[in-house]
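The complex appears here without one of its protein chains, the remainder shown in place.
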Amino acid sequence: MEERLKIVIVGHVDHGKSTLIGRLLYDTDSLPESKLKEIKEFCEALGKDVEFGYVLDHLEEERKQGVTIDTTQTFFKTKKREYVIIDAPGHVEFLKNMITGASHAEAAILIVDAEEGVKEQTKRHAYILGMLGLKQVIVVINKMDLVDYKKERFEEVKKEIIEFLKSLNIEPKYIIPISAKEGDFIAKKTEKLNWFDGPTVLEALDGFSKSDELDKKPLRFPVQDVYNFDKRIIAGRIASGIITEGDEIIVFPSKEVTKVKSIEEYNKILKEASAGKSIGIITEDKVFVDRGDVITKKGEPAPIVTDTIKGHVFWMDPTPFKEGERVLFKCATQEVMCDIEVKRVIDSSNLEVLSEDATTIENRQVADVIIKTEKPIVVENFNDIPSLGRFVLQREDTCAGGIITGFGE
Amino acid sequence: MDKLDALESESIYIIREAYRKFHKLGMLWSIGKDSTTLLWLVKKAFFGKVPFPVIYIDTGLHFKEMYEFRDMCVKKWGLNLIISKNYEEAEGLGIGPSDKLKCCAIRKTDALKKTIADYKFDALLLGIRRDEHGVRAKERFFSPRNKDFYWDYKNQPPELWDQYKTQKESEQHIRVHPLLQWTEVDIWEYIKREKLPVNPLYFAKNGKRYRSLGCKPCTSPVDSNASNIDEIIEEIKKSKITERSGRAQDKEEAHAMQKLRALGYM
Partner (left out) sequence: MIVVIAIDALEYNLVEKFNYKNLKQEKYGKTDISEFSQPRTMVLWSSFMTGENKENEILALGDKKMWNYQIDIKDTFFSKFKNPKVIDLPGFSYDLDEHKKERELLKAFFEAKTQEEKEKIKKEYNQRSLEHHKKIKNEFEKAIKGEHDFVLGYFSAIDVIGHLNFGNKILMKMLYKDMDELAKKVRTLGYPVLILSDHGMKAIGNFGDHSEYGFWSVNFETNLKNPKITDFKNLILDVMKEKDKEFK
């Protein structure tokens, strides 16, 4: 069975996101046949060549009609696998939507205009990619045609972006000069950029992997629910590691120990299951387990149990946060009220420090915080096990997302 | 993990979240391939049980094969079926498919509004997919609707990772979309893998088959010779024409025809 990789394309408005998407679809022959056929027939009847510009105009038109690009078309295929481009609007008003889209992506393309270089949204979007923990990142320096395909200009922008990304702990896997409009280095290497010896965008994407590293980490099985239909089944989705029938397991935070009697799926008994799979387990002993608990394996590194964490949060609610307000902290299936102490606050557009000891966080600001939860929680450093190292804060709706960078005061 | 396993696990996670978080959960079942797949995923999520009611909106205009298929599944899977209907009112008022907008509103939307109010549902599972229509690109897995079913898509709460909107405000109900990331091909590949029952209307007869099912007067078959699931999958992969192309066009077409007639073209 084939695999599907979810990607997101982000960058400053007008740096060429739509053109790149159009080009990816066009060069991989992924546009709906009916539309292309009509365009081709028309060109023939008028005695003209089919131009990529026409295709792009059409996609652009659809975007204006409120649809970024018809999602029926945002799948494309290479020899290696299928890709789906997740909708992530670039405009600052739609930041929430951009973050939502990017949080579901497995890889990202950050697009930068060769003429303009790094701009406000380049910074904000890059920051979000870092915060979301996307490791598989390609930077494309677009519109090389406008700078006469000059290597010097590419190197300048490349230097600027690398320095900037370094400050965010993002190491792009590739930095590729392209012209989405002209089709340079998207699907094919072209003469105009013969000084560049790196991959095309498609080659770079194909070089990414579906992350299977999570299997190799310690078992973390956040309990989603406990059912008592016919049997008592503990249900959830494995966040990391592998669970095997007969495993000795420890329930956190109670630290009760038992054994996996069986791994259940409807009409099936599994011998083992790994990260990403939704399963149910039946335990040997009737331990007390409820939603929010995290099941781990004996002999593997234990998770952190604490009521104080350090983290970065990205605020995305028009109503600012003021110290003293209590909000709901949600991490995996755990939900608990918390207090937040604000430390440093940063403007996400230019990453300038606004205050080293703030008491409020406003919309689109990023903050270093200390979160004190009402009860101890089971967590991890974001870099170790992402799904136990990231959280959202909620009022009526989600108002911030964040990652855990440390524990204790 | 392959594509179908990943999709299945994600859908099951979402279904279980909805079941845990909402007091009164229901599921919309249109008898079509998508919501039947969803029904199967519900069974898998709860180890064979369907622990909440399944709502079928009877417009009075469906194909007889759909009613037969419905009854077969209800019996086979032991479903708690709620039949939501308002077509008597439509018929009383003489509103039929000649006025598509009104017909849909009264037979579908009004029926569902009544059912939601009668049973006090606070969340519904729906089998919609992103690839069905452009605007669905904006859909969330958990999507609030007000009492008039209004969807404020420009101002939706963020939905990060697998943290969903599981708190509803009064007057709202939440629509939950476990199949959002699936495509039409995924659905058929999964139906094949899981050996799910398929409504015979989907298979080609005399060079035509139905690609999606709805009310008889407003659903047209497509040209096809696909008489089994493999052939359907091949056909969709090749065609690149959207599933619902044509359907949305109907209303505009009626309006355009009226205008052109006024200009003397007809």
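When the chains are written out, they are named A and B in that same order, and each has its own residue count from 1.
Note that a residue touches a chain if its C-beta (ideal position, glycine included) is under 8 Å from a C-beta of that chain, and two chains touch if they have at least 3 such contacts.
Worth saying up front: this structure is predicted, and the values here are computed from it rather than measured.
The omitted chain makes contact with just one of the residues B:His23, B:Lys75 or B:Lys259: B:Lys259.
Across the entire complex, the residue among B:Glu88, B:Asp148 or B:Asp223 in touch with the chain not shown is B:Asp223. One chain is missing from the display, and on chain B it is touched by residues 220, 222-223, 245-246, 248-249, 251-253, 255-257, 259-260, 262-266. Interface residues of chain A with the unshown chain, by the touch rule above, are 38-39, 41-43, 45-48, 54-55, 57-58, 61.
What we mean here is this: only the chains that are shown with their structure count from here on.
Every residue of chain A that touches chain B in the complex is listed here, in rising order: 1-4, 31-34, 62, 65-72, 74-75, 82, 84, 87, 96-97, 99-100, 103-104, 210, 212, 224-225, 227, 229-230, 233, 235, 237, 264-267, 274, 276-278, 280, 291, 316, 330, 387, 390, 392, 394, 396-398, 401.
Partner chain A is touched in their complex by these residues of chain B: 1-6, 8-10, 12-13, 16-17, 19-20, 43-49, 51, 130-138, 140, 156-163, 165, 167, 169, 181, 183, 189, 239-242, 245.
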